[in-house]
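The structure that follows is given in the form of structure tokens.
Here the complex is missing one protein chain, while the rest keep their positions.
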Amino acid sequence: MAVPKDMNVPAIKVAKVPPSGERDDHANPRSAIAMFLLPALLVYAAFTALPVARTLYNSTHLVVPNRPPEWVGFTHYIELWTDTIFWKAVWNTLTWAAVAPILEVSVATLLALALYAKVPFSRFLRVAWFTPVLMSYVVVGILWMWIYNYDWGALNTMLRAVGLGDWASPWLGHPDTALPSLIAVTTWMWTGFNMVVILAAMSSLPTEVLEAAELDNCGWFGKLWFVILPLIRPTLLNLVVLSFIGKMKIFDLVWVTTQGNPLWATETVSTYVYKRAFQWSTFDLGYPSTIAVIWFFIVMAGVLGLTLLFRQREKLEY
Amino acid sequence: MNGTRISPNGLRMAALLLFIAIYTAYAAGPFVWVAMMSLRTTTEIAADPYALPWPLHFDKFVSAWTDSNYDAYFFNSVGIVLTAVVILTVIGGMAAHCFARYRFRFKGLIYFIIFSTIIFPPQVTVIGLFQIMVDYGLYNSRIGLVLVYVSIQLPITIYILESFFARIPGDLFDAARIDGYSEWEIFWKISLPVALPAISTTVILNTILLWNEFLYAVVLITDDDKRTLPLGVLRFMGDQLEDVGMIATGLMIAIVPVVLIYVFFSERLIQGMTAGAVK
Partner (left out) sequence: MAVVELTDICKSYEGSGDLAVRDVNIRVEDAEFMVLLGPSGCGKSTTLRMIAGLESITSGTLSIDDEQMNGIPARNRDIAMVFQSYALYPHMSVRDNLGFGLKRRQTDRAVVKRRVEEVAASIGLTDYLERKPHALSGGQRQRVALGRAIARDPKVFLFDEPLSNLDAALRVSTRAELVRLHQKLSATMIYVTHDQVEAMTMGDRVCIMQNGEVAQIGKPMEVYLNPANTFVAAFLGNPPMNLMDATAGEGAVAVGDARITRAGISPGRKLTFGIRPEDLTPVDRPGDGILSGRVTSIEPLGAETLIHVDRGAHAPLIVRGGRLTAARLDETIHLAATPDMIRLFDAGTGRALEGTAQ
């Protein structure tokens, strides 16, 4: 091989590589990505992001029709602090969001176990238990108002028929029983959903681990307590969080049945916001926006708290 | 294979069956009652709310349909929900395909932002949405409601579709690229057809959730002839306050389509509604 005259000149010609900024990544073409993503992002921006920003903006303004919004700083937030109705609504909603998940998930676990243990007619039962989930809250509300009716409703009729007529009462009309009655309705609706999810989780457990537990002298309760429940814990947590979120935003059911009566016993944050924004003659959208903003943070905190409290340290593989 | 699942013996089985019987009465009882009442007149019901329907007044269904604008409500719901679901499937599918197939800056961030809205309480969107819809001129319009419906179901649709799209082996796309297909053609001819099971799941899920949606409809629609079925049923109830028989019939009209979808598509439906909840 001949020695090149100039050692600094490369022996062969190399094509010039353009700087990385100009190179288009053929595996991830920008134009295609934009085309696919843009419609969804536009809808999201216009109908989700913007409204949230607007609500946030409202919360620090006095927003009245036919007048430009007026800056009021944190006046609304301070007003909120002394609003007894708001606090009652918060109390109701939090009670609902605390009690309902416990009820819904525990009853659902028992039901799922029943199907897992192969009771007869399991296909029919699955349908019967799941159907309430599919109903509109309007339908559900009207139906249960009839069931709770003092004179001819199913509940009171049954109580009178078995001689417990003293217990018959205007369930939705009495401040002490109204909220629990509504909680019974949401439990009726959502337990079936939880049951299906839990059953799916149970069915996906490795059968050999259950067989090993059998040989280790575990009866049905031992298997449930030591093996099944610990292994479906992540699913149970998910369902509790989902239920919690659902109850924190509940509106439809209350609106159709009691609208928050009697005496704010069933008032929820949602219904209160709706009333302040669209019904009461104050016409100020700023105040309910404030409520919405505060509530948003409370919900987020709740979800975070629940997840941290019950999360598993490591992911179980099986 | 006994002994490995749970097999409670005699007494425990009896207790379990009792519990199941009570719960089933609790869960299914209301439906049976409303179905019976829908076929009886109000006078019959007032006399004995719990008797079996005889004679079967099927004509009530006809009169509910024609006399009280019920047909308008029904068709509004059908139109709005159908349109929303079609749009959701297309743009949701496009976005899901994009998340599953490509890498780009901020992808994680964007996905997180879109997905986190599932947790938002609607109160925080509803007020601002009301104002914006008025500003856009979309207040009290069916098109406006369609767009809002698309936006509320977009996150869950993208979530379900993305996890399915991601399972399609990348080699399929590379082969298509080499064969000369453009990115758009790849989406239509490969991603969508292969993901048909997941798409049918989201279609069923969205249809049922939007069919029953109430809050946004009640805030954004005020004209009676633009009302969707849930609103219609409520108004119906307001009008007919004491006509229990007619209201029951109206309720059955709202219930039956949903139950039919369930009967025919129960597996898909359950898969869709429980997606992401099983971990």
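Each chain carries a letter (A and B) given by its place in the written order, and its residues are counted from 1.
Rule of thumb we're sticking to: a contact is a pair of C-beta atoms (placed from the backbone, for glycine too) under 8 Å apart; a residue touches a chain by one contact, two chains touch by 3 or more.
Everything numeric in this text was worked out from a predicted model, so none of it was measured.
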With the full complex in mind, choose from A:162, A:215 or A:308 the residue touching the hidden chain. A:215
Identified contact with the non-displayed chain, of A:226, A:280 or A:297: A:226
Chain A, residues in touch with the chain not shown (by the definition above): 206, 208-209, 211-219, 222, 226-227, 230-231, 314, 316-318
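Heads up, the rule we're going with is that only the chains that are shown with their structure count from here on.
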Between chain A and chain B, what's the gap in Å when you average each chain's C-alpha atoms? 15
What residues of chain B sit close enough to touch chain A in their complex? 3-8, 12-13, 16-17, 19-20, 23-24, 26-31, 33-34, 46, 49-50, 91-92, 94-95, 97-98, 102-104, 110, 114, 117, 119-132, 147-148, 150-152, 154, 158, 183-184, 187, 208, 211-212, 214-215, 218-219, 229-231, 233-234, 237, 244, 247, 251, 254-255, 258-259, 261-263, 266, 270, 273-274, 276-279
Within the complex, which stretch of chain A touches chain B? 27-30, 32-33, 35-37, 39-41, 43-44, 46-48, 50-58, 63, 107, 110-111, 113-114, 116-119, 125, 127-139, 142-144, 146-147, 152, 154, 157, 188, 191-193, 196-197, 200-201, 204, 207, 210-211, 214, 220, 223-224, 234-235, 238-239, 242, 245, 248-249, 251-252, 255-256, 269-270, 273-274, 277-278, 285, 288-289, 291-293, 295-296, 299-300, 303
